[in-house]
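Written below as structure tokens is the structure these notes are about.
All protein chains of the complex are present and in place, except for one that has been dropped.
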Amino acid sequence: MTFDYKIADLGLHEAGRHQIRLAEHEMPGLMALRAEYGDAQPLKGARIAGSLHMTVQTAVLIETLVALGAEVRWASCNIFSTQDEAAAAVVVGPEGTAEEPQGVPVFAWKNESLEDYWWTAEQILTWPGAAEDPELGPNMILDDGGDATLLLHKGVEFEAAGAVPATTDADSHEYSIILDRLRKSLAADPQKFTRLSAGILGVTEETTTGVMRLYQLAEAGQLLFPAINVNDSVTKSKFDNKYGIRHSLPDGIMRATDVLIGGKVAVVCGYGDVGKGAAEALRGQGARVVVTEIDPICALQAAMDGYQVARLDSVLEQGDIFVTTTGGKDIIMAADMLRMKDKAIVGNVGHFDNEIDMAGLAAVDGVRKVEIKPQVHEWVFDGGTERERSIIVLSEGRLLNLGNATGHPSFVMSNSFANQTIGQIELFTKAGTGEYRKQVYVLPKLLDEKVARLHLDALGVELTELSAGQADYLGVPVEGPYKSDHYRY
Amino acid sequence: MTFDYKIADLGLHEAGRHQIRLAEHEMPGLMALRAEYGDAQPLKGARIAGSLHMTVQTAVLIETLVALGAEVRWASCNIFSTQDEAAAAVVVGPEGTAEEPQGVPVFAWKNESLEDYWWTAEQILTWPGAAEDPELGPNMILDDGGDATLLLHKGVEFEAAGAVPATTDADSHEYSIILDRLRKSLAADPQKFTRLSAGILGVTEETTTGVMRLYQLAEAGQLLFPAINVNDSVTKSKFDNKYGIRHSLPDGIMRATDVLIGGKVAVVCGYGDVGKGAAEALRGQGARVVVTEIDPICALQAAMDGYQVARLDSVLEQGDIFVTTTGGKDIIMAADMLRMKDKAIVGNVGHFDNEIDMAGLAAVDGVRKVEIKPQVHEWVFDGGTERERSIIVLSEGRLLNLGNATGHPSFVMSNSFANQTIGQIELFTKAGTGEYRKQVYVLPKLLDEKVARLHLDALGVELTELSAGQADYLGVPVEGPYKSDHYRY
Amino acid sequence: MTFDYKIADLGLHEAGRHQIRLAEHEMPGLMALRAEYGDAQPLKGARIAGSLHMTVQTAVLIETLVALGAEVRWASCNIFSTQDEAAAAVVVGPEGTAEEPQGVPVFAWKNESLEDYWWTAEQILTWPGAAEDPELGPNMILDDGGDATLLLHKGVEFEAAGAVPATTDADSHEYSIILDRLRKSLAADPQKFTRLSAGILGVTEETTTGVMRLYQLAEAGQLLFPAINVNDSVTKSKFDNKYGIRHSLPDGIMRATDVLIGGKVAVVCGYGDVGKGAAEALRGQGARVVVTEIDPICALQAAMDGYQVARLDSVLEQGDIFVTTTGGKDIIMAADMLRMKDKAIVGNVGHFDNEIDMAGLAAVDGVRKVEIKPQVHEWVFDGGTERERSIIVLSEGRLLNLGNATGHPSFVMSNSFANQTIGQIELFTKAGTGEYRKQVYVLPKLLDEKVARLHLDALGVELTELSAGQADYLGVPVEGPYKSDHYRY
Partner (left out) sequence: MTFDYKIADLGLHEAGRHQIRLAEHEMPGLMALRAEYGDAQPLKGARIAGSLHMTVQTAVLIETLVALGAEVRWASCNIFSTQDEAAAAVVVGPEGTAEEPQGVPVFAWKNESLEDYWWTAEQILTWPGAAEDPELGPNMILDDGGDATLLLHKGVEFEAAGAVPATTDADSHEYSIILDRLRKSLAADPQKFTRLSAGILGVTEETTTGVMRLYQLAEAGQLLFPAINVNDSVTKSKFDNKYGIRHSLPDGIMRATDVLIGGKVAVVCGYGDVGKGAAEALRGQGARVVVTEIDPICALQAAMDGYQVARLDSVLEQGDIFVTTTGGKDIIMAADMLRMKDKAIVGNVGHFDNEIDMAGLAAVDGVRKVEIKPQVHEWVFDGGTERERSIIVLSEGRLLNLGNATGHPSFVMSNSFANQTIGQIELFTKAGTGEYRKQVYVLPKLLDEKVARLHLDALGVELTELSAGQADYLGVPVEGPYKSDHYRY
């Protein structure tokens, strides 16, 4: 058996296997699901196309899906985020060898080009034999950021239109690459995505940005299959976004720059869950944190948590470290960067790289880009008669916690991925029951609480049990759920 | 003009007026509403029966309601929480004198008996002339904990049944007093509450416990008028519950005991918003905080925030300070208190005094209650042959932040009370439009964001404005609301 | 037996006795010294003139000194800091009654005039019968701020000069009162202080300011007897100054103003131990703290701890709360206060009230002082055509943690006072051995460590013991001391 794709070095698989073994210890949620559902095989028959950062933690997710009966093909959802040793280990599989891999097809490597990236996105949807027999194609999508879902929906849209529209000046560089890829697909097989989409039973989506797209599609009546919004499980949004970033943001900054965070002025753009985790981490390292916000409620929270809340414009000259966490765009523009202090550090842990105006930066007159090391670049501004000045940009504006470190730690991802796994089981096993329509759903609170429960023992948490009388007094079941749906935690 | 009720000392009104003036500076939300709506008088014609801790902050709320056109009668919702000087100043009014009060009838004083308390609850519903002309009765309720709403609903229920049921052994002491009060009412006027309830256009409810009762009534189809759940506005639940307690809990403990919090083991029962604020405050004073929880999600949050999470039983002998924050009942029982360290401090900032088993404590064999000062009692256990041991209970198990300190500070209450005021305007001005039925509603997010906006300037917060392009990218209006309804902040 | 002094109300003594009993539980250091030295009576024959805030905690100190054999007379060292019920209880004594007090003569009450204050300072040095028999006069001084020591040294100086110098314009108001008092003394008994000073075996001094004066006297060769610098015991300076303020600063602000600290900008002048505790407390309550400093090392520490470090001038318009902690003078001047925001709060936890320019404030053209409640004053500036503006000054610029709250909590003072007690034993029992000359001494580190040891059990601390091999490796004795004298903790 050979896999028809590229891995930097399959020889990495042993190192990856060690890391996966250690990560399993830090992912009690996934391991508990393997124990609970290993015999029942609820995902038997599921053929999952997964698009999510190909890290060690994702390896444990993939192997959990397999342990529950699924067949899987995988790509990363970010060109920098793959850990090659993890990819290699997944390909080889726990029982395989480099010569006879027995794992899962993975289409991901560190430092992909955008062209490669969208090729991999198509590969996970392109299952052997499916062109002939649609029954062999994928029937589930597991997505992060919605790129797999986007490709599928755009493919269906253009196939219905009979052609891919011409690329225009208004299109981003990346969108032009997507259009190119779909042009090739339509040329080769004008009904591929239409055929594919008919077989999809549902998608589970990991992140804010992807979820927003799904709600927009559903609202427009264009969503092609049911979707579970994993992002808004409490055990995802409040854990991955906040506690994950609290760990991986300083990790990324430290690995990238070795610059002391203590005593510095750190400007955190956005005070959502990611921003809250970022601010806490930087303060915990002794930085003075300034927050920028557009939402008056979040701004008030930041003030009450003791942070200065200012407009970016007011603190450009004071900041030593700038971090975007918004999920929006155009947060830090080239003109802003030109005003920053010498050697200011600029990075993003929001979603897309358009939070930082990388294109504008590259277009600054006389700017020079020096690679300090991979994913760490000094952008030197020509000072004319003044002394030269430069800033440091991490991961080219993409997610620095993935590009400069290894992303969220296993324990956090165990929460998110337990939600993903439960979401896949939910949609796959209930397909055809009519319980889920072409809408976006959040997991029931009891399942959310279940995910939390799976992680308590590992932290030595003793949970108190309600007595029947107490539960009755509160009007909740003894075994939960304990809160109304609008409870904010 | 004389008011037919009891105030400890009307001579206190000047001190109260000073405090109200200072509080107005700390309540920018209410003052902004006076400025915005003073001319329009949206509450003209509203006759509001208010039941909410009669503090200096509430005085600013009451005078805001009056400034917007309302007539008001007021009682406290807790027997210990009234600040007599505030009550006196409200009665006298900004322009009145002790001899010629021109303010608002207030039925509240510090240290009421339970019998007094339920008498005051009836008084705010009993408007002069209303027995003859229902048009003169109250048409709005502003409630905290739901006691005014409860009395009204029970009154209607028993009037329909033709009699108040006999008191049974299963009834709590307090409930027996409520039954007594209703028996007197039915004897005097067997349709009073039925008549009253017909005129009520709606209620706005302040707190978790009261809201829970409202949802139960609505679910059972027994809610007699529309209700706005003020508690679940973000600017209420996340500010009052969390940031208010962060201030008023240590304030109460310090005033009551003067005991150093630093270095102590503090056990916080419950890690909801109140518990989160309590834990943060105690840690901020250098205590080592242990959390108890029944909800696995909140328990996991506590662990991720660095707190030990244990069952009460595991830490009874280690704790120096025990604080209940749950809104439930039977959290700390007499048997628990018997196991605590000598001079352990026990207090409640949840809701009702049944979080701590005060009845059980009083029934402990040989126990002796020593008043150290008002609201601070030492309960001495007879040690037999062992040395004597005692614990300190604050505010007799009722809300210590109100009983031992002055409750939440003005700025926090400005958020909550701006929501209350907006809620009153909403229900009163839309009565008859059919927009609100006999259900429980949360304020629209845009109004919630408005409340936050009203408080930013006072804190020197600079809010960033979205560009049209950014708003479009995010799919939100430039002026908000910015988040989906299920966003958790 | 009658005591020849004034106590506001001896009827307070029962309340004071309750508080003393509770404080004993929080002062394990003093109680352990009573247990250790009660039989040996090392202070038998000591006649101690004590000048230290007459609080509940000081009551436990006084009764510890008595339990160790001493005779004592006491005054407060601050005109606002006396807790009358504590003073009353000390006078009555644990075994006495209001009719037959059996305690200690105390010359202190809340809200003394400056004239009264210096009269009380003289009273503690004026023992019955000592004019005739110097053997009956005081032989030890226990001082806080050095006022008792100052009066004695000035008395001796002027008696040697034969007259008290004329008061000049350059003299402060308070110094003119001191001169008046000494004039009366010299008129009545021209050798009183000279005679007194000959009998003094030593002084133990509590605080930075007093210690500085002692070093200056010693350097000038003018110190009349040995002195122990209690302030610089680690268990004093690092505990009382830092952890005491962390508790009593927010306590004072909250009791005085009920203003929410969270979200406010708090300016802390000085980042010594007191400033560090103040900043930590305010941040712990959610304030944004700005620090001012003159020492580059402390300034760098503040920056590394995440605080903005600015000159006062740069943040006058931003601050909501201003706290001086310096021990210096002229920190916040009247011109500064004129620039502050409306209702800004100004207070001092440093040492003397000259940290805040109270004289300059009172002299502002058109200023009006409104008493909100005792120790809380609004100073209203005449705004001319502008709107009126005011600031709030706590405790008239004197120590707000004492004036507006009850000072440091018992547990902290147990550390300080255990050092005081050990210092008194050290100087008294070694008098005549030549071990202590007319210099200033710090307690040996082993005694400092002993004070710490006495407080560990109460906090549930398990101390690790060095093995002989480990001690040998480190070059320290198994039983301590463990650090060199210059170790900074």
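Order of writing sets the labels: A, B and C. Residues in every chain begin at 1.
Definition applied: a contact is a pair of C-beta atoms (placed from the backbone, for glycine too) under 8 Å apart; a residue touches a chain by one contact, two chains touch by 3 or more.
Small disclaimer: the values here were computed from a predicted structure and weren't measured.
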Considering the complete complex, which visible chains touch the unshown chain?
A, B, C
Out of C:41, C:222, C:439 or C:467, only one touches the absent chain, namely C:467
Considering the complete complex, of C:25, C:110, C:398 or C:455, the missing chain is touched by C:455
Going by the contact rule already stated, which one of C:41, C:314 or C:439 would touch the omitted chain in the full complex?
C:314
Given that one chain is not shown, which residue among B:157, B:171, B:189 or B:305 touches it?
B:305
Filtering B:288, B:445 or B:483 for touch with the omitted chain leaves B:288
Contact footprint on subunit A, counting only the chain that is left out
15, 18-19, 22-23, 25-26, 56, 243, 246-247, 250-251, 254-255, 257-265, 280-281, 283-286, 318, 342-343, 370, 372-373, 378, 392, 405-406, 409-412, 459-460
Those residues of subunit C which, in the complete complex, touch the missing chain
212, 215-216, 232, 234-235, 237-239, 243, 273, 292-304, 309-312, 314, 327-330, 442, 448-450, 452-453, 455-456, 459, 461-467, 469-470, 473-475, 480, 482-486, 488-489
Contact with the hidden chain only, please: which subunit B residues?
262-263, 283, 286-289, 300, 303-308
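Here, only the chains that are shown with their structure count from here on.
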Can you name the chain whose C-alpha mean lies closest to the mean of all the C-alpha atoms?
B
If you count the contact pairs for each chain pair, which pair has the most?
A-B
Where subunit A and subunit C are represented by their mean Cα positions, the distance between them in whole Å
57
Where subunit C touches two or more other chains at once, by residue number:
262-263, 283, 286
